[in-house]
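The following block contains the structure, expressed as C-alpha cells.
Note that one protein chain is taken out, while the other chains of the complex remain in position.
Residue numbering begins at 1 within each chain, and the chains themselves are lettered A, B, C, D, E, F and G in the order written.
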Amino acid sequence: MELTVYLAGQIHDDWRENLKSKAKEKDLPLTFVGPQTNHDRSDNVGEDILGKQPGNVYKDDAASSINNLRTEALMQKSDVVVALFGEKYKQWNTTMDASAAIATNKPTILVRPESLIHPLKELSNKANVTVETVDQALDVLSYIYE
Amino acid sequence: MELTVYLAGQIHDDWRENLKSKAKEKDLPLTFVGPQTNHDRSDNVGEDILGKQPGNVYKDDAASSINNLRTEALMQKSDVVVALFGEKYKQWNTTMDASAAIATNKPTILVRPESLIHPLKELSNKANVTVETVDQALDVLSYIYE
Amino acid sequence: MELTVYLAGQIHDDWRENLKSKAKEKDLPLTFVGPQTNHDRSDNVGEDILGKQPGNVYKDDAASSINNLRTEALMQKSDVVVALFGEKYKQWNTTMDASAAIATNKPTILVRPESLIHPLKELSNKANVTVETVDQALDVLSYIYE
Amino acid sequence: MELTVYLAGQIHDDWRENLKSKAKEKDLPLTFVGPQTNHDRSDNVGEDILGKQPGNVYKDDAASSINNLRTEALMQKSDVVVALFGEKYKQWNTTMDASAAIATNKPTILVRPESLIHPLKELSNKANVTVETVDQALDVLSYIYE
Amino acid sequence: MELTVYLAGQIHDDWRENLKSKAKEKDLPLTFVGPQTNHDRSDNVGEDILGKQPGNVYKDDAASSINNLRTEALMQKSDVVVALFGEKYKQWNTTMDASAAIATNKPTILVRPESLIHPLKELSNKANVTVETVDQALDVLSYIYE
Amino acid sequence: MELTVYLAGQIHDDWRENLKSKAKEKDLPLTFVGPQTNHDRSDNVGEDILGKQPGNVYKDDAASSINNLRTEALMQKSDVVVALFGEKYKQWNTTMDASAAIATNKPTILVRPESLIHPLKELSNKANVTVETVDQALDVLSYIYE
Amino acid sequence: MELTVYLAGQIHDDWRENLKSKAKEKDLPLTFVGPQTNHDRSDNVGEDILGKQPGNVYKDDAASSINNLRTEALMQKSDVVVALFGEKYKQWNTTMDASAAIATNKPTILVRPESLIHPLKELSNKANVTVETVDQALDVLSYIYE
Partner (left out) sequence: MELTVYLAGQIHDDWRENLKSKAKEKDLPLTFVGPQTNHDRSDNVGEDILGKQPGNVYKDDAASSINNLRTEALMQKSDVVVALFGEKYKQWNTTMDASAAIATNKPTILVRPESLIHPLKELSNKANVTVETVDQALDVLSYIYE
C-alpha cells in the first residue's frame, strides 16, 4: 500500500528533507510532495513565466495563481497531509492548505510547537492528529504500516 | 431571493454590526451569521459547559470543539462567506474558515488591508473577490440584487 | 436561523422529551426529529405493515428496512445530530447513526457517561463535540444562537 | 482487476490471518488492510508517540486520533469493506467503521453470528451482504472474480 | 417537517390520486410530485413544443429530453421516492427513476406485486423498503411521522 | 412546488423581461434570477467598487471576479437553468454558465437559433433540452407543472 | 491510457466474449468486467454461499445482495459502461445498472435494437451515446484512442 503525502507548511528550513530521509531509513513506501520551497522562485514565478507585471499586487497575484495550481494538482493526488507550523511568520498558506485538506476529507496531521496551542486550537481540533515534532508526524505515518 | 451570509474574521471590533446596519439601510434581504464575538465566552465555552479541564491545552480543546460545531452548522446554512482580515493577530481561524468555505464551493469575499496583500496572496487568489473595506464587501453583496 | 436536530440514541427513557421541553423554555428555534421511540412498534413495524414474515430473521429485516428509511429521510433534513449513549444495551444503532452523520458532514454532538469513555474513544474523537449530559448538549445547541 | 479490502472488526483473534491465507490459497488478487491488531499498541499509541498524557481520558483521546487517521487513510484506499462482529465486546469501532463505509458507498460485507441478528438488524439491512462466517465473506469476495 | 415525495412508476391507472387522497385523509404534511401522467401528452410533448420531427425516432428523442428534464428537476426537490411496478408494460422508466434515486441517496420505497419478485430482486435489494401495495407504501411514509 | 430559474445568456435585448412576463401570465410559481443585464455596469463594476485599476486587464479582472461571485451565488440557489444564445457576440459567458450548470447537475434548457446548430452541437447534446425560442423554453418550464 | 469497461446487460448470449475478442484484435488497452454470466450461478449464489433459505423470496434476496455487491465493486472501478438490451426478457437489471452509471457520471453507451427505441427513449436520451450493435459500441470505445 503506497501512500502519497503532501507536506504543507513553512519553506524556511529543511524539515521536509529531514522527514524524507528518515522515512527512507524506515523503508516506508511513501512518496512526498509539497509546495515550491525556493522562496524567491515561489514569489517570482508569476513574472518568471508571464513577464513583468504592473506592480507588486499583480506580480503577487500572478505568482499565487501558479502556486495554487501546483498545490491543488499535488494535493488531489495525495492520501495524507502533514501541515507544519513554526514559531515565526504568518503561515497563512499552511493554514489555508490544512483547512482545504480537512474540508476535502484528506487525513491530516498538524505539527505545531507548544507555544502555538492557543491560536491554533480550532484548526488543531479539526485535524485528525496534532503533534509537536516532525519525528512524531513520521511516527504517525509509520503507524499506518504496522 | 433571500441569502444567508457567514461573517468570518476577527472578533475584536464591531465590523459585523457596522455591516449589518448598513445592509439594513439598503433593505437587502440578507441574514447574517458568524462566530461567537464575545472573546472571553469563546475561549471559556468549553469549561463553561463541560466544567473545569486539567490545564489550558484541554480547556482550549474543549472550547474549540464547540466553536467548530457552531461554525460548521452555520456555514453549511450560508450562501456566501465574507472573511475579514485586520492588521493585528494571527487570524488563523479567519484563514481556516475562508479556506474551508472555498473548498466547499461557497462564494467567498475576502476583506483585507493593503498591508496584507503579500502574505494573503494565495488565499486572495482562491477567493472569488478580494476587497479592502467592509463597505466594498457590502457593495459586492448588494450587486447580487441589482 | 431555524435548525433541525436529529436525536439519535437509546429509546428506553424520556431524554428526548426532556431535551425538547428545555429547548422550548429557552425559546430556541429548533425542530427535533428522531427514530421511533415506541420499542415494540419499532420491532414490529415490518410485520405491522407487510404482514407475517417466515420467522424472526425476516421479521427483523422487514422492520429494519422501514426504520432505516425513516432515519435516512429525517437525518438528511437535519442540520445537527445529537447521539446519546446510556450505560445499558449494545446501542449499535446509535453508533451507526452517529458514524453515518459524521461521514456525511453533519455537525454531531456525542452524549456519553464517564463510564463509556474508553470504548467510545474513537467515535468521540470523530464527533465534533462530546459531552456527558443532555443538558450540556442543549448548552452546545444554545451556544449556536448566542 | 486488483481490489483492496479493509478488514474492520474485533482484534482479539486471528480471523484476519485466517482470511488472508485462504485468499492466498485461492490466488485472489486482493490486498488486505485493517486496523492495528495489537491491542496494547492500539491503546497506547497516543502516549507512545506524544508522551505521557494527564490521565486516561487524554491518553484515550490521543490514541484514538491516531487510530482514526490510520483507518481513514486505509479505508479511502479500499474498494470493499468486510466488518466482522463476534459475540463479545461492545464492538463500537466495528459498527462505526461499517457505517462510515456504507455512508461513503464502499461495498460492505457484514459478518455476524446468528446470536447477533436482532441487535444488528438495522446495520445488517444497510450493508450490501450479511454472512455468518469469515469463509462465507471470502466466498463473496471470490465471487467478484468468477 | 414537510416532505416532498416523487411518485415514479406506471401512468396507466390512478394509483397516484389514490395515494394522494389517502395521505390527505391522514393529514400527512406531504407534497407529491411525479411524471406527466397523460400518456399521449408525454409521448407528444417533443413535437408539441418543438414542432414536427423527421420521424418517430426524433419525435421520441425530443419528447424524452423534456420528460427527463421534468423528472430531474422534480426528483432533486424530493426527499423520498416511491416507485411502483405493475404487472404489465416494460416499465423501464420506473426502473431508471428508482435506480437514479437510489444512486443519489434518495430514500426509496419499491411497490411491486408478488409476481415480480424474481425479475426485480436486485432493484428490490437496493431499495430501502419493498412493499406490495400502495397502501403499504403510504403506511411507510406515515411511519416517518409517528 | 416553487422553482428558481437562472437565466444565462446575452444581455443585449429584453428576452428575460419577455420570458418573465409570459411566466406571470401563466401564473407559474417561478422565481427568475440572472446576471447583471446593464452592460456598462457589468463591465465597470470592478472599478465602481474597488476604484481605478492600472489598465484594462486589471479593470476586467476586477469586474469579472464580482460578476462570477454573483453568478455562483445565484446559480447555486437555482433549480433549473435556461441558457440563451443569439446570433451575435462570442457568448463565452453563456457557454461557461451552461457548462458549469450541466457539470453540477442543474437541469438545463439551451435556446439557440437554427444557424448555431453546428457550432453548439456538443453543448446542445449535453444540455437536457434544446429549443429554438424563448417561448419554447417557457413551454418546457410550464410542462413541469402540468 | 488504460480504461476499464463495465459490460452491463443480458447474460443469455456471448456478446461479451464477442466484444472482448474484437477489442483484442484491435489491440485496445481495455479491461472488461461485468456481472456473473452463468445464469444458474447468479440465481443460486445466495444459497450456494449462505445455505438453504426459507423459500424463493429469501433465496432471491440472498442472491441479489451478493450480485449487487459484485456490481458495485466492479462498476466503481470502471471508466466507461456499455449497457446492452436485447429483444427478450424484462432486462430490469440492465436498466438499473445503466441508470446508476449515468447518475454517478460514468460515461455510458447504450446498445439496443431498433425495436426498442420507443420504450427505451428516456434512458437512451440520458445515456451519452446510443448505438444498435455491439460492433458500434466497440467503434465508440475505439474512437477514444484515435
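Everything below uses one rule, namely that a contact is a pair of C-beta atoms (placed from the backbone, for glycine too) under 8 Å apart; a residue touches a chain by one contact, two chains touch by 3 or more.
Note that this is a predicted model, so its numbers are computed, not measured.
Peer 1: Among the chains included here, which ones are touched by the excluded chain in the whole complex?
Peer 2: A, E, F, G
Peer 1: Quick one: say which of F:31, F:44, F:95 or F:133 touches the chain that got left out.
Peer 2: Spelled out, the listed residue whose C-beta touches the missing chain is F:95.
Peer 1: With the missing chain put back, one of A:10, A:53, A:68 or A:108 would touch it. Which one?
Peer 2: Of these options, the touching residue for the absent chain is A:68.
Peer 1: What chain E residues would touch the chain not displayed?
Peer 2: Within chain E, the residues touching the omitted chain are 54-55, 58.
Peer 1: List the residues of chain A that touch the chain left out of this view.
Peer 2: Answer for chain A: residues 4, 31, 33, 36, 38, 41, 45, 48-50, 65-66, 68-70, 72-74, 76-77 touch the chain left out.
Peer 1: Across the whole complex, list the residues on chain G that are touched by the chain not included here.
Peer 2: 1, 3, 79-80, 105, 107, 109, 128-132, 136, 139-140, 143-144, 146
In this section, only the chains that are shown with their structure count from here on.
Peer 1: For the identical-sequence pair chain D and chain G, what's the CA-based rotation angle in degrees, nearest 5?
Peer 2: For the C-alpha superposition of chain D onto chain G, the angle is 90 degrees.
Peer 1: Please report how many Å separate the Cα centroid of chain E from that of chain G, as a whole number.
Peer 2: Chain centroid spacing, chain E to chain G, equals 24 Å.
Peer 1: Centroid from C-alpha atoms only, then distance chain E to chain F, rounded to Å. What do you get?
Peer 2: Centre-to-centre distance between chain E and chain F: 30 Å.
Peer 1: Can you tell me which residues of chain C touch two or more of the remaining chains?
Peer 2: Touching at least two other chains: 65, 68.
Peer 1: Would you mind giving me the full set of chain pairs in touch?
Peer 2: A-B, A-D, A-F, B-C, B-D, B-F, C-D, C-E, C-G, D-G, E-F, E-G
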